[in-house]
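Before any comments, here is the structure.
One protein chain is absent from this view; the other protein chains keep their places.
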Amino acid sequence: MAGTLLQLTVNGHPQTVWIQDKTTLLEVLRDGLGFTGTKNGCAVGQCGTCTVWIDGVSRLSCITLARTVEGRTVTTVEGLADWWRERHPEDVYHPLQSAFVAEGAVQCGFCTPGMTMAGAALLQEIPHPDREEIREALGGHLCRCTGYEQIIRAVAAVGDRGKEDVR
Amino acid sequence: MSSRPSFYITRLENWVDLPSSLGTLGAQILAGGTDLVPNLTWELASPTMLVDVMGISELREITIDAEGRWVIGAAVTLSDILHHPVLGAHYPMLVAAVHAVATPEIRAQATLGGNLCVDTRCRFRNQPPIWRSGLDPCFKSDGNRCYAAPKSRECVAILSSDTAPVLIALGAEVAVGGPELRWVEVEALYSGDGHDHLTLGPQEFVRAVRLPRVSPAGVFRKWRDRATMDFPEVDVAVAATLDEGVPRDIRIVVSAVGPAPVRISAAEVLLDSSPWTDAQLERASVMAREAVHPYDNGQLGVIGRQLAVRSLVLDALTALRAALMETGGEQNDLGGRDSREKGQPR
Partner (left out) sequence: MSKMHEVEAKPTALLDTMPRIDAWDKVTGQALYADDVRWPHMAYGFLIRSPYAHARVVKVDIEAVRGLPGVLAVLCGPGSVAAYGIMPSTQDEHALAAKKVCYLGEPVVAIAAETLHQAEAAASKVVVEYEVLRPVLHPGVPKSHTALVHPEHPTGNLFKAVDLEFGDMAGGFLDAWTREDRFFYQGNNHVAMEPHAVLAYWRPDGKIEVSSSTQAPHYVQRELARALDVPDYRIRVVAPVIGGGFGGKSEAFPHEVAAVLLSRECGRPVKITLSREEVFYTHRGRHPVSMRVRTAIGPAGRIRAMEFDTELDGGAYGSYGIASTYYTGALQPTTYQIPAYHFHGERWYTTKPPCGPKRGHGTTQPRALLEIHLDRMARALRMDPIALRRQNLTPPHSVTVNQLEITTSGLAECLDAVEARSGWRERRGQLEPDRGLGVACSSYLSGAGLPIYWNPLPHSGVRLAVNRDGGVQVFCGLTDIGQGAQTILVMLTAQALGIDSQRVRVYTADTGMTPVDLGSYSSRVTMMAGNATLQAAERMAALLLHVAAERMGVAEVDVLRKGEDFLVPMADRITPWDDVVKWAEEMQGPLSTVGGYTPPPALGRYKGSGVGPSPAYSFSACVADITVNTRDGRVTVHHLWVAHDLGTPLNRSMVEGQIRGGVVMGLGEVLMEAQAFNPDGRHRGPHLLGYRIPTILDVPEIDIVLVGEPEPRGPLGAKEVGQGPLNPVIPAVINAISDAVGIDLTETPITPDRILRALHKQERGRAQ
């Protein structure tokens, strides 16, 4: 079947990709554009490893048909630091990335891109999330290595940091 | 990339064009796609054309009609409902059910209409491609047998919509669009046959959901294996309105135990005519258990699902009684005493 062109913005840069209508956003990102930071753990929306932002909202790219994000803005884990730096020029990386490193929230790292994107989206919505809000927001993200606790701490640490700034 | 069968996507801006698009052979609605896209990836659906309705602004609005009733467009996402500034205060049970659907990412994409129309599921069909390739097709796959219930003459796949039982309990209606617009009770949306589980005509679609002007008191309970993400093994929604201290319009709905939600009429009658004592609530929950006949096609086994029905109905009715007593004050005929510890929906 013939393809058509898809235009979208990925990590701040406009992209034009040749796709079929059946192509998913995950396939466009990984295979078409080489953003392999976004992972494919199940391909059917059951694990959360493929999470990206679509217009700032945390979404599953494996169950999103690429055609439906025509003209929209996608942010992947590779672009998270750039996105943050645009708003906070004093930082090089998103504070949640630093917190994941510092809190030991990373083991094998395969869930990390999805966890980070979901956690960062939560922090946009709720700057100082409590433990239950963090658990709720990460409910769709499976991790087999960490038992989740250090991931919760990483998100909480960023929220707490913000609290001090407010004071 | 993937062996997903090929199809075209047509994006509509106006719902008026929808019926004729749906009239095309092999056409299917694409809304959030959280149910459809996995099914495409697993080759469980093979449309030739998907009609993307997310660009139709009328379908994405939450409005109040002339009679003061809330109307939610079919393409309103579940997270839009959760984030709505006032809807939650008026219809807490609906919000509880919406919140119980899947995960935050899926709720950001899935729509109310999609959740109501979500395809039925079965442990013998909703499986990946290699698994299915050696099996003769079942009813749901246009074959002529059922693996879950070998003696059944029709598909017994499960309706997994968490909002359906709640909207039935609330007495909500759906606007069915098509060549002509018609309003039906949500209950009437489901055929009872898992293969063709909706009563929609070929060019029809769910356009909106209309809620009653005043919400009855209601309680929703969901049983799923894990604390999040999973489809329901059992859903229960109960609702009643207090009329001069007497509970009326009692609705007890059990879902996710077959292709359509089930009203437990006997229990509704029982509680309409007698005080809500612990013993009566217990009787009602036993009636619910006896009224449903799950097959072993979910994740939880048959016994587990039957007893979960009883447990959830009792728990929901107990919580409803407590809620009614709170609103009804002294003047009530509820007859309740020791309300049990409330369980949380999982």
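Going by the order they are written in, the chains are A and B; count residues from 1 in each one.
Methods note: a residue touches a chain if its C-beta (ideal position, glycine included) is under 8 Å from a C-beta of that chain, and two chains touch if they have at least 3 such contacts.
What you see is a predicted model, and the numbers here were worked out from it, not measured in a lab.
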Touched by the hidden chain, restricted to displayed chains: A, B
Sole contact to the chain not displayed, among B:Ala291, B:Ala308 or B:Leu324: B:Ala308
Contact partner of the left-out chain, one of A:Leu6, A:Val28 or A:Val44: A:Val44
Hidden partner interface residues of chain B, rising order: 1-3, 123, 127-135, 223, 225-231, 299-301, 303-304, 307-308, 310-312, 314, 343
On chain A, residues whose C-beta touches the chain left out of the figure: 30, 34-44, 46-47, 49, 76-78, 80-81, 93, 97, 100-104, 106-113, 116, 131, 135-136, 138-152
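Here is the rule we go by: only the chains that are shown with their structure count from here on.
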Averaged-CA centre spacing for the pair chain B and chain A, given as whole angstrom: 30
Touching residues on chain B, where the partner in the complex is chain A: 1-2, 4-9, 11, 30, 33-34, 37-38, 40-42, 50, 52, 54, 102-106, 108-109, 227-229
Chain A - residues contacting chain B, complex: 1, 20-24, 27, 31, 43-46, 48, 51, 57-60, 62-65, 67-68, 118, 136-137, 139-140
